[in-house]
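Every protein chain except one is present and positioned as in the full complex.
A, B and C label the chains in the order they appear, each numbered from 1.
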Amino acid sequence: MQFFSDNAAPVHPQVMQAIIDADAIDAPYDGDALSQRLDAAFSEVFETEVTAIWVATGTAANCLALAALCPPHKGVICHRLSHIEQDECGAPGFYTHGAKLMLVEGEGAKVAPNAVTDALAAIRDDVHQVQAAALSVTNGSEYGLTYSPEELAALGALCDERGLGFHCDGARFANAVASQNEKRGASPADLSWRAGVDALSFGCVKNGGMNAEALILFDRDLAKDTRYRLKRAGHLMSKGRYMAAQLLAMLEDDLWLANARAANAGAALIAQAAGKRLLYPVEANEVFLTLGPGEADALRAQGFDFYDWGVVTPEAGGQARFVTSWSQDAGAVQPLADAIAAL
Amino acid sequence: MQFFSDNAAPVHPQVMQAIIDADAIDAPYDGDALSQRLDAAFSEVFETEVTAIWVATGTAANCLALAALCPPHKGVICHRLSHIEQDECGAPGFYTHGAKLMLVEGEGAKVAPNAVTDALAAIRDDVHQVQAAALSVTNGSEYGLTYSPEELAALGALCDERGLGFHCDGARFANAVASQNEKRGASPADLSWRAGVDALSFGCVKNGGMNAEALILFDRDLAKDTRYRLKRAGHLMSKGRYMAAQLLAMLEDDLWLANARAANAGAALIAQAAGKRLLYPVEANEVFLTLGPGEADALRAQGFDFYDWGVVTPEAGGQARFVTSWSQDAGAVQPLADAIAAL
Amino acid sequence: MQFFSDNAAPVHPQVMQAIIDADAIDAPYDGDALSQRLDAAFSEVFETEVTAIWVATGTAANCLALAALCPPHKGVICHRLSHIEQDECGAPGFYTHGAKLMLVEGEGAKVAPNAVTDALAAIRDDVHQVQAAALSVTNGSEYGLTYSPEELAALGALCDERGLGFHCDGARFANAVASQNEKRGASPADLSWRAGVDALSFGCVKNGGMNAEALILFDRDLAKDTRYRLKRAGHLMSKGRYMAAQLLAMLEDDLWLANARAANAGAALIAQAAGKRLLYPVEANEVFLTLGPGEADALRAQGFDFYDWGVVTPEAGGQARFVTSWSQDAGAVQPLADAIAAL
Partner (left out) sequence: MQFFSDNAAPVHPQVMQAIIDADAIDAPYDGDALSQRLDAAFSEVFETEVTAIWVATGTAANCLALAALCPPHKGVICHRLSHIEQDECGAPGFYTHGAKLMLVEGEGAKVAPNAVTDALAAIRDDVHQVQAAALSVTNGSEYGLTYSPEELAALGALCDERGLGFHCDGARFANAVASQNEKRGASPADLSWRAGVDALSFGCVKNGGMNAEALILFDRDLAKDTRYRLKRAGHLMSKGRYMAAQLLAMLEDDLWLANARAANAGAALIAQAAGKRLLYPVEANEVFLTLGPGEADALRAQGFDFYDWGVVTPEAGGQARFVTSWSQDAGAVQPLADAIAAL
């Protein structure tokens, strides 16, 4: 059983069925009835009028958002470990035409308000230095931590005060919402526009989709230019109906939340088994833990695959990442939990 | 029945089945077995070693090719009516970081060697003017015409002589191959690398695919940078196996050619019915014809949908484009042919 | 005596003296007293509050203006023969991050309103096509013609109506103002903001400067971002006082107009001698004329240098361009006029 990425999970059957059903629709690009329903469907989820645009990858969703919020000569504050900085091969630089990512630190890959104010304070207000235009955070973070509505709102208020746009990379937004909803009753709205978020990358692929993510624009003024940028980036699919179908299937009866809850539950069970091995509390569907000498090999020998987090050697062990997906709920991951407990 | 775009056609059942079957594979990005088979599969089709990269749209395939062949400070010669100039919202400018499209004219949206030499002659060889780095042609052209192997080879020889890279936009390459194969026994190799083409956008979506096109690099040195550019453009799908599956299904038993032949046959039947109304000979799956006063409405009243080519009015008529797809073979389009004949 | 470019003329003595005098000032970048006086000095010339920014070349002035008026995914309408299209090596593509130049035709390299409306009419209002964001014209034009206040105002009204920014490349703005002032009493204001121009490249180098042009922003909201773009393009001189000194010397006692009048007078005398040879009426400081077989060589043998306009051969003759500068007034060019008359 593999735990190295939720990208490796299959497509959820209801999503696949929606794709198959989309075959009956015959309008090109995003002129089809499904694509036209996205705004309404997501507006209902978020309890406000939003513009929702399908896009094939999280990288594209993130970078279209950054391009909407930051002109080429300015910068975006983000965590040093954020996906946009670490794992997108410079896509933000491409989409924004060279804007700068301004890196801050923070426990568990989360950004705290004082990290932002410190970063801003270090920028001289003259034309020699790149000025900040936006903040981007990831919820759940690269270490699987989640922001509470209050934490996000504090950042949102700061953005508002300092004239920064606010983007949230929600590649695992579903897992974050499921987690914060269970803990604090937080809604999708609480974790986005009510906290001041202007643009959200709403992940679906890791959560049971095939190749459709949603870019949610709460600041709807950003929509018009973004549609042109989408086309200009080669991301306007000629058969968009198969994209929209996936997203609508995800929203239907809150499948997205059910899938995320299942994944979170799987991660929670692994976390329980991992105990003191944990590097971070497990709040969503990622588990980071310490493995002693030989333990990585021992787990792999039992058929469990996962991601070495940095250097892992048979002699010294190291750190590892386990990610669960919609099909790996508590029942499904029991064998891994047992194997970790038995190490 | 609709004829306004081959993008409106459904996914071919064999392609859909391949997508469903890909669910069993669990490797992310392009690390899966299907993606890894693409080079071999396309190398067989083209009778030479190629690098084949899946990409979600023809615009992305075209523009990744242009970026590989043209640095930011140079230009690409192409037809004034080409898709890259007319219909991609400036995507070439985005991907190439501002390189210039250098427009030439030519009957039926085809480029002739003398148009290229004239364009080159008009460029002063100094730093004040943008120098040409590549040529891009479309086969089948925007008016549904096809290049013969000889025509392409003449352009390829010219590119070779003048140090230009050579790109072919093959959004409807299958239809062009089917057409030229029938007429002249031309092979995919004859219509690409044997004629000097360095990079080919190999269309699948219009020909029965869902959202996977192939970028074929005959100059394999272009591959490494292109893979980075692909990721940087947000086009590295996290579940690439569903992309590769489509392409492999297309190649299986030459489904791509069978589909193209069916579409071409449909177009041929419409052409026969259109007679003197034709603006151009019909060589692939597009039919351009003249409609008299009231005729557009008359056809639409019978349930046929199509694309007004420029301004069409009930009083004066105008020009119209009909495109057939894999599911619209000669049998399927008979009603339209009859309706046109009866006008 | 050379007439091939006004770039070949020496620096006017008053400008050179101002440069020498600037040595006494010790503030870096544009913090010096001279740079700080530019807004006021140009505001007086233009009879309205403007932002004036020194910049080293006309290409930089033009392209900073275009970048201010056109986002990367849109386009700028301009004449096919305009300097930004023909002679800047793709600088507009660089500065605008890939925006498109949308070419129109027009007699004498001038743009007429109907050429603009035709260009706009040809753009489909969908995301597949690049939309226009601005218009750029050149006054005096590439053929030495000038726009009257009324002609410019008609374009400005159209821009206003259609939501286009309006840029004027005034590499030879001084010559245009001198000409239109003489003919119609037109003022700098009449030929800029009163006609709706948002940004003007105000040329000085060709008119007796060394290496300082002025970018005049009538829409002062464009200034802030432009200052960052200027720095980002490596155009913020570290000793800006030597730039500002040139511009202020030019404005002092209207030296810029005196210089332009001298150059225009020289061109007028050549035009008179050229008679029927003229390709265009001579309205500023450029003379385009037809030379018969052997005549180009005959003139060069007498020590006159000029620019072959296209192909000129001893057998067939051809067309030639003569440009006068501030030091080539009517008296100075008499020998050339005599030589042309004697051909």
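Keep this in mind: a contact is a pair of C-beta atoms (placed from the backbone, for glycine too) under 8 Å apart; a residue touches a chain by one contact, two chains touch by 3 or more.
Just so we're clear, the structure is a prediction, and the values are computed from it rather than from any experiment.
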Identified contact with the non-displayed chain, of B:His12, B:His97 or B:Arg321: B:His97
Contact residue for the chain not shown (choose from A:Pro72, A:Gly170, A:Gly209 or A:Gly266): A:Pro72
Residue of C:Met237, C:Ala284 or C:Ala339 touching the missing chain in the full complex: C:Met237
Touching residues (missing chain, whole complex) on subunit A: 72-75, 86-90, 93-94, 96-100, 127-130
Interface with the undisplayed chain - residues on subunit B: 71-74, 97, 127-128, 131, 225, 227-232, 236
Residues belonging to subunit C that touch the chain removed from view: 2, 4-5, 7-11, 16, 19-20, 23-24, 26-29, 55-63, 88-91, 93-95, 205-206, 210-211, 228, 231-239, 242-243
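Throughout what follows, only the chains that are shown with their structure count from here on.
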Topology of the chain contact graph, where touching chains are joined (line, ring, star, complete, other): complete
Separation of mean Cα positions, subunit B and subunit A [Å, integer]: 34
Contacts with 2+ other chains: residues of subunit B: 88-90, 93-94
